[in-house]
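A single protein chain has been omitted; all remaining protein chains appear in their positions.
Note that the chains are named A, B and C in the order they appear, and that numbering of residues resets to 1 at the start of each chain.
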Amino acid sequence: MGKMIYMDHAATTPVHPKVLEAMMPYFTEKYGNPSSVYSVAQEARKAVDEARDKTARALGCRPSEIIFTSGGTESDNAAVRGAALALRQGGDHIITSSVEHHAVLHTCQSLEKQGLEVTYLPVDRYGQVGVDELEGAITDRTSVISIMMANNEVGTIQPIAEIAEVVKSYRQKGRNLVFHSDAVQAAGALDLDVNKWGVDMLSLSAHKFYGPKGTGVLYLRRGTPFTPYQTGGSQERNRRAGTENVPNIVGLATALELAQTHRESASQHSRRLRDRLIEGILSRIERVQLNGHPTNRLPNNVNFVFEFVEGESILLNLDFAGIAASSGSACTSASLDPSHVLLAMGLPAEVAHGSVRFSLGTANTDDDVDYLLSILPGIVAKLRAMSPLTQTPTS
Amino acid sequence: MGKMIYMDHAATTPVHPKVLEAMMPYFTEKYGNPSSVYSVAQEARKAVDEARDKTARALGCRPSEIIFTSGGTESDNAAVRGAALALRQGGDHIITSSVEHHAVLHTCQSLEKQGLEVTYLPVDRYGQVGVDELEGAITDRTSVISIMMANNEVGTIQPIAEIAEVVKSYRQKGRNLVFHSDAVQAAGALDLDVNKWGVDMLSLSAHKFYGPKGTGVLYLRRGTPFTPYQTGGSQERNRRAGTENVPNIVGLATALELAQTHRESASQHSRRLRDRLIEGILSRIERVQLNGHPTNRLPNNVNFVFEFVEGESILLNLDFAGIAASSGSACTSASLDPSHVLLAMGLPAEVAHGSVRFSLGTANTDDDVDYLLSILPGIVAKLRAMSPLTQTPTS
Amino acid sequence: MYSDKVMDHFFNPRNVGMIQEADGVGIAGNPVCGDLLKLFIKVKDDVIEDIKFQTLGCGAAIATSSMVTEMVKGKTLEEAKTVTNAAVAQALGGLPPVKMHCSNLAADAVHKAIEDYEGKRPGKKSRESLFKGEAAEAGVRGGREAPAYDEHLHHEIPEEED
Partner (left out) sequence: MYSDKVMDHFFNPRNVGMIQEADGVGIAGNPVCGDLLKLFIKVKDDVIEDIKFQTLGCGAAIATSSMVTEMVKGKTLEEAKTVTNAAVAQALGGLPPVKMHCSNLAADAVHKAIEDYEGKRPGKKSRESLFKGEAAEAGVRGGREAPAYDEHLHHEIPEEED
């Protein structure tokens, strides 16, 4: 197979060598439980404290507002459940969007079963939530609003700061609203300053920015109503029980610091390749459509539908040619339903099945883009030739 | 400080070099998301599948009955919440013991706030639950029974198989009861065959048996009512959402296999050192008491109270002398309350504050025990000399 | 994820294409579900002399289409009628559980093609020409009877056998 070109950074990223290096001492040497008093444990405690400081700096918040979790999914579960449960006396209505990650959507559905009400806001054809529509959905019972910062499938960036303004205006009228944003896809691409965005809670996942899998962050603004999701020991100031995953927490903070430091240059790099790739596909292949917002999108996201073909069959051919990409969300590939994001954007199901996402990373090069552009038209042509829907005898 | 003698294996263990070696390829090379279709991801998928097979072999169950989690705390939360929620229609009563880990106890308390009823069974002076007492607590509404396999503080082993018999007899009468056991401390010491024990759910945590922190197992017997705790993507057959922590899952399975292979020899080794340590302390220091069951206890657990002294001040002196031990549960050292386990066993609070736990591991030697026995009496004497309670002017 | 045999049939599909003067045409699947199979058969003396397929779909859909053409080519109609989706999956060395229900419809298409052939023998015409261009909705409704998609619209992940 020779060279492997990885273009699925939205699904996961390799751990950066410097990140792994920072993690290594905590497996076999400084392996203590940070809750213990003796030296080997205090080394672990210190590492976690420093990681918290670093993470707080990246988010422009206080270290005490950082909760380390087991990943983006836990952060989303903890945020939505934690705030909804804490506010249940005064409100039982959640507002979210129909293009959220399943970590938010399925959590909302499970809260519906527990008697809460959820509004799933529609999006426009680019996948964007309307701020007016969101404001119109707020009722006397609304307690939690959860809108992602950037979409994992199509890369569309949501108007988070504007929504925060709306939330703020309701809060000034005395309403107890909590605003959560899933920023799992935003790290490394967007500024993460929680005060600029105006969010009360924010989710991150390390493996999306060259950190380890299985570790995330929940930012929790001081004073935000929150019922702990995972209960047990008094770790994370009683807000997230469980022995701290010390190596991974160190890895997350190291990766986040790297991501923030190189954000501008990495984004520029991705954006250039992204635009070349989009241009190249549009000019080389017919009956394709770029999904997501044309400009207000993540710098590394390319998402197309190729009519008359199915996404997975493209992926398998790409893989055979040494290119790793994704069809819809990797997290839902165990399901065969077409992407809920594309459906929410108004694509017909039969078209949505033909979607492919390329998400670029620091290691991708112009040569990678050239190579992809050299083989993709042939793959699509071959599959279309096999498709019963492209047989247009005369017309 | 020179040599460091680690005697706190119940708090956490170093990662075994072979375990770390098995994990390494999955950080930077085989880093794919197991849910994706391309080759680099399928390597990760295969690794998770193999880890699941290994784990299932260790537990004598089907691979499909294994759910990988973020640790013992998540496993306990998922088990108790997952079964209680699934059975809520037919029952709303949980039976547990007063010596469970906080991961179970605080979860039960949080379910009480949601309207469920919980019976916290008392224990005898050795920390054991009475099977008759447990049976007596079962009501028409009982849905979940959660009793730990072995206690993390005092090492007492619970009559799990006998409790399973009781559960079975109720089930034969048509009752829908689920039996969960927190076996986090049992791995490496006890047989983990879920069918021998007769449990429906079982929790494990890798970092207690020379595996990595932040990864655990929830065994879920086929057919057991279960509402997923963490919702989102369709990982773990829709029973635990979140991108799989591939390196850690590989590490957990490797560690569990090693632990099972060396269980007999490791237990024998620990047991011999344990008994020497217990003997040595009893014969060298006055006014001490062994906590936990004299024989029916984990092979590596030594837990004493030293009257007229406070545990942490012993620990600090031990640490200064190069020995790492623990006072009560490491997970609760951020709290200053005396151990709930010792209180449940009937110790007065002022005595419970003087508890110290030594938990032995494969690296401990006879020399370690000798060294500890050579310094411990002096430490206790020094602290007692400072204590206002040991001033017995005449009597 | 897929067996080597599946990958072989996916990358080197046998009998791709259409038969202009087909004796029978069978359709299975639904593009709304991401899979649409169309099978063409030539029949002589109750034997499937030639068979071709066109498939829009995932790896499993294309591989099962290819596999089934190999399995029934040269077989009598009676033999071909006994082919099942499960047998196709087995011949491919198995399919991932999630693919068993939705993308494993090739045997259905064979049965439909035979039905079409047998229904036509009194003098009916092939409906093949109904399938034109990208008109998906028209396409899938074009068979003699509406294909049984609906049971495929809502997927559940089956209990896997270990």
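The rule is simple: a residue touches a chain if its C-beta (ideal position, glycine included) is under 8 Å from a C-beta of that chain, and two chains touch if they have at least 3 such contacts.
It should be emphasised that the depicted structure is a prediction, and the values quoted were computed from it without experimental measurement.
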Self-check item: Contact set of the excluded chain (shown chains only)
Solution: A, B
Quiz item: Per the definition of touch given earlier, which of A:R62, A:K168 or A:K196 contacts the omitted chain?
Solution: A:R62
Quiz item: From the list A:H16, A:K30 or A:R45, which touches the chain that is not on show?
Solution: A:R45
Quiz item: Which residue numbers on chain B touch the omitted chain?
Solution: 307-313, 316-317, 320, 334-338, 348-350, 353, 385-393, 395
Quiz item: Taking the full complex into account, what residues of chain A touch the chain not shown?
Solution: 37, 42, 45, 56, 62-64, 234, 237-238
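Just so we're on the same page, only the chains that are shown with their structure count from here on.
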Quiz item: Given the two chain pairs A-C and B-C, which is bridged by the higher number of C-beta pairs in contact?
Solution: A-C
Quiz prompt | Distance from the mean Cα position of chain B to that of chain A, given in whole angstrom | solution = 34
Self-check item: Chain centre separation in whole Å, for chain C relative to chain A (CA means)
Solution: 38
Practice problem: Identify all positions of chain C at which a residue touches two or more other chains, and write them in rising order. | Solution: 157
Quiz item: Which chain A residues reach two or more other chains?
Solution: 312, 316, 334-335
